[in-house]
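One structure follows; several queries about it will come next.
Complex shown without one protein chain; remaining protein chains in place.
Should a chain be cited, it is by its letter among A, B and C, assigned in written order, with residues numbered from 1 in that chain.
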Amino acid sequence: MEKKQYTSPIAEEFAYEMRRQTRKAKIINYAPVGVLAFFFALLSAIAPGFLSLYNFRTILNQLSVPLVMTMGLTFVILLGCTDLSGEGLGGFCGCLVTLLVINTKNANDFGAPAFLIAICCGLAVGLFSGFIHVKGKIPSFMVTYAISSIMSGFAVMSYRGQPAMAKDPLLTKITSGSVLGIPYLTVASLLVFVAAFFLQNYTRFGAYVMAIGDNEAVARNTGVNVDRIKMKVFIWAGFCIGVSGVISAIRVARGDVGLGKDTVFPAITAVVVGGTTLTGGKGGVVNSLVGALIVTIINNGLILMGVNMYIRSALQGVIIIIAVALSVNRGKKVIVK
Amino acid sequence: MNETSGSVLDILKSMLSSENLSKILSVASIVVLSLVFVAINPRFMVSRNITNILNDMSPLWVMACGVAFVLMLSSIDLSLGSIASCSAVMLTVLFNSIGPGAYIVVIIYGMLAGLINGMLHTYLKIPSFIATLCTQSIWQSVALLISGAKPLPMLPPVWPYIEWVKITFGVVPILFIISFLLMLLYTVIQKKTKVGRTMLALGENESAARLIGLNINQAKITAFFLSGIAASVGGIIFAVKLKSGIPTVGAQYNLMAIASAALGGVALSGGKGDILMTIIGAGLIIIIQNGMNVIAVDGYWQQIVFGALVLIAIYMNADHNRRDLVVK
Amino acid sequence: MKKIKSWSLIFALVTMAVCGAAMAFAAEPVTIAVSIRSMSSEYHMQYVAGAQAFVDTLPEGAAKVQILPCEADDNKQINDIKTLVASNSNVVILVDPNNAPNVTSIAEACEEAGVYWVSFWNTPEGITPLSYKYWVHHQTLDGEAQGYDIAVSLFKSFKTPGKGKILVMEGMMANTANEERVKGLKRALAEYPDIEILDDQSANWDTNEGLALMETWLAKYDDIDGVWSASDGMSLGVVQALKAVGLEGKVGVTGVDGFKDAIDAVGAGTMTNSYVNNGWLQGGYAAAWAYAAYTGKIKVDELDAGHRMFFTEGYLVTKDTYPDYIKNFVDNPPVYDYSNLDFCIKGPMPQ
Partner (left out) sequence: MGKNILFTARNITKKYPGTMALKDVSAELFSGEVVGLVGENGAGKSTLLKIIMGNEQPTEGVMTMHGIPFAPKTPIEANNMGVGMVFQEQSLIQNLTVGQNIFFGMEDKYTRFCVLNKRKMHEDASRILEDMRLNHIRADRKVSSLEFATRQMVEICKVFHVVKRSGLDSCLILLDEPTSVLSDGEVRNLFENIRLITAEGHTVIFVSHRLDEVLEISDRIIVFKDGEKVDEVLTAEADESILYEKMVGRTASGEYYKVSDQVEPGGEVLLETRDLGRRGYFRNVNLTLHAGEILGICGVVGSGKEDLCAVLCGDESPTSGQLLVRGEGKKFGAPQAALKNGILSIPKERREESIIASASVSENIAMSNFGNISKIGLISKKLEKAQAENYRGKMHIRASSLDQKVGFLSGGNAQKVVFARALASDADILILNHPTRGVDVGAKEEIYSLIRSLAVQGKGCVLLGDTLDECIGLSNRLLVMKDGEVTRECDASPGNKPEQVDIVKYMM
């Protein structure tokens, strides 16, 4: 057969163009790491006490709750959904823990299993929201908003106005203990991260979540049980919220519904700052780790700099806008919602 | 079957099409809920309580009208609450210096705040969720800075500027009329202008809207702009209703306004919605809150009942008929 | 699908009915409504308990308590109160205004409806019960004095009394109580020039935020003598942060509110002091006053200014007064004599 030339100069140009786009996409993928490095360097230079071993420990400590929360939300957001239930549900799980260990309100003494019970509650509520979202075809935003309200109600009811103070020595042991200088709670949150990393990369569940977020129709056509995967994602989110509630309860040793307050939106911010898109299918848990770190160090740095408290949150807002603006694709036809 | 009965049937069928059905159901949910409250405590329907409900609805309704535009784009505006807070504070502060002109300044502020949201979203292509979440914290800070982080009461010297709030027409309070007028204006914008049409079109199918030659950026910015105005009007209503500028007054109303719009049938996935129907959403939420107090639901149960009723209402309004529907 | 919808309607009906039925059909008792920030606040639940204690002294069925939690939403607080006065004329209301300016609207609503009411803590400048017929009285603890007292007690507890470095943890910004307490702190600082403020930030009355803020501070400052915290909620977070690094008891921590856990901490020495507001006394006597006005036992317009605006007494719990407090308030909870309405008045409020 004759040797035929299939391609033309324009095809080579096309291939070049495609390579350029791929390269650009890669750079955008790594932008959050750049942003993290930038802020780390900046804060090291201008925030007194930022660059100290002790402060790293503090950052790790403060990272634990947001990290766990983002791990749950990452999967939900990868689907293109939202989960706002963290506020109420996290508070509820936290309250539950303090009521189950040795505390000032009742005679319970479940010890460590208390953590499990509380986390299971989070898991069950996650299942419930997932079920309503999937079977009722109600937007996850609304479902989880309502669930959050319901769970705050139950949380307040669980302690009837007077929060329980946990007296269990176990809790003290956990808060003050550390491995290799890393506090136990941070270790726990890192374990959740490892689990999430594992889930995303080493199970088919992770692959399916990615697929559904990328293109639900393809996933469905390949025989993936989309509904069941979605419910599993909400169960996982419920688990993470449960864990984060338990961690905050252990940290403050007090079961107040406020434990879940202001955890959800910062976590979603962290997920997005890390480079996971709200429309789903792009990003992942490593991105979220980076995002959580960015959000945490900014907060920590601004406090260390003694920034006026009224301005602190505004400054955070501005910084996040810049950080996100640096890492979005602004192509002409890119549709952003 | 002859032809006429066929066409009558057709009309009936079209009336009961999924879309109309959900409208009917959402109106029905308000009626049923009200009946239940009345059955438990007949005083729910006394004229003064009706006035209360209409009054209480107004800020939420106004804000829901505004955010409905943004939701139609399938974007989201989380900065409503703090724009409202900031407006309330500005109004209170400015009354002292420039008198009634403050109303205008505050609405101009709302426009600006909306414009900023819109431009961040369209030109920097930042997802609206994040852009407005950030502007939310920025405006919150501004509100605290202006007020010196103190709730500012309106003192008797400025009361003349807000006396009009007490005017009622029968059972209908003036705040409700204002909200109604704003709703009317917004309905006109939605149904009768190019931008309004563009918003719905681009919420449904952005690539098509673009190729049709519609001005997408303008429509997006306008949506946020209108949302900003609505938020500042909401803030003004809070301020005159509470006779004060409280720098955190709107905090709870972000999600509540979005929920109202969604309850009123605005699809969070965009492209669908009717400004008029936001009255259903705002009405439902306020009736639930009001009714729970009238029939004295135990305080511990209030949030739980609230959440459950919202779930039920949104379920009834949701479109379950299309099998291929992707709900996020 | 339609079937499911109609079922959900029925479900809605049943939910409402079940929740409503319990309280709705009781005959005509006077409703003593307590409007508070949140059911999750330990301190606010003390009011409710106080009001309930008063109701228990009345003949059965004479009165009942209804809670109106506003979830920190000013607008909702006013909506709730207006709703209540519109739908129920047998009612008196005890209000802790979420923010001071709410008082104006509440006063108008109650005046119009002819409902007797009592306010706590917050009232905007220039707005007093004296110009209203149905506003029975306004009572408060002197927030400024609280801020001052806890500060002084903290300063005195330092190794070198009156000399040291402190951190200031404020409560929710834009909140009147916070403003007053900070004002008290400033007065104390003026009297103790050797006290140095290292940092001043807000933790929103929140335990979690208090904890995080303290952790960061601990990273920045080595040499801390005390933390002036504007509420027990935050103080408990601070104590947790100190505990994690083994500094509990070594750094002084103040508090206001008298949370049970905070009192215990004072007893254990991990907190320096906590100012008990005594919500039971406040709620109980407020209810008693309002009920008396409602039944006509007192004529509101005949009361003098000292009975319309007054301070109630709190209790500063420190290491020294702790045993006393436990004996008189915890082990033997005080039983108040509600027939002596003047008992709760510590002194008139300066005009």
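One rule holds for everything that comes next: contacts are C-beta pairs under 8 Å (C-beta built on N, C-alpha and C of every residue); 3 or more make two chains touch, one makes a residue touch a chain.
What you are looking at is a predicted structure, and each value in this text was computed from that prediction instead of being measured.
Although it is not drawn, the missing chain touches A, B when the whole complex is taken into account. Only one residue in the set B:A201, B:I221, B:V266 or B:V310 touches the chain that does not appear here, and it is B:A201.
Residue A:R204 is the one among A:R204, A:R228 or A:R330 that touches the chain not shown. In the full complex, chain B touches the hidden chain at residues 188, 191-194, 197, 200-201, 204-205, 207-217, 271-272. Although one chain is not displayed, chain A still touches it through residues 1, 4-19, 22, 25-26, 198, 201-204, 206-207, 210-211, 214-215, 218, 221-224, 281-284, 332-333.
Throughout what follows, only the chains that are shown with their structure count from here on.
Chains touching both chain A and chain C: B. Each chain gets a centre from the mean of its Cα atoms; the one farthest from the centre of chain A is C.
The distance from the centre of chain A to the centre of chain C, each centre being the mean of the chain's C-alpha atoms, comes to 35 Å.
Averaging Cα coordinates per chain places chain B and chain C 33 Å apart. Multi-chain contact residues, meaning those touching two or more other chains, occur in chain A at positions 152, 156, 160, 310, 312. Each of the following residues of chain C touches two or more other chains: 39, 173. Residue ranges of chain A in contact with chain B, taken from their complex: 79-82, 84, 132-133, 136-143, 145-154, 156-157, 160, 216, 265, 268-269, 272-273, 277-278, 280, 310-314, 316-318, 320-321, 324-325, 328-330, 333-337. Those residues of chain B that touch chain A in the complex are listed here as 73-75, 78, 120-121, 124-131, 133-138, 140-142, 144-145, 149, 206-207, 210, 255, 258-259, 262, 268-270, 300-308, 310-311, 314-315, 318-320, 325-328. Note for the complex: chain A touches chain C at residues 48-49, 52, 54-55, 57-58, 61-62, 104, 152, 155-156, 160-163, 165, 172, 175-176, 183, 248, 251-254, 256-259, 261-262, 300, 303-304, 306, 309-310, 312.
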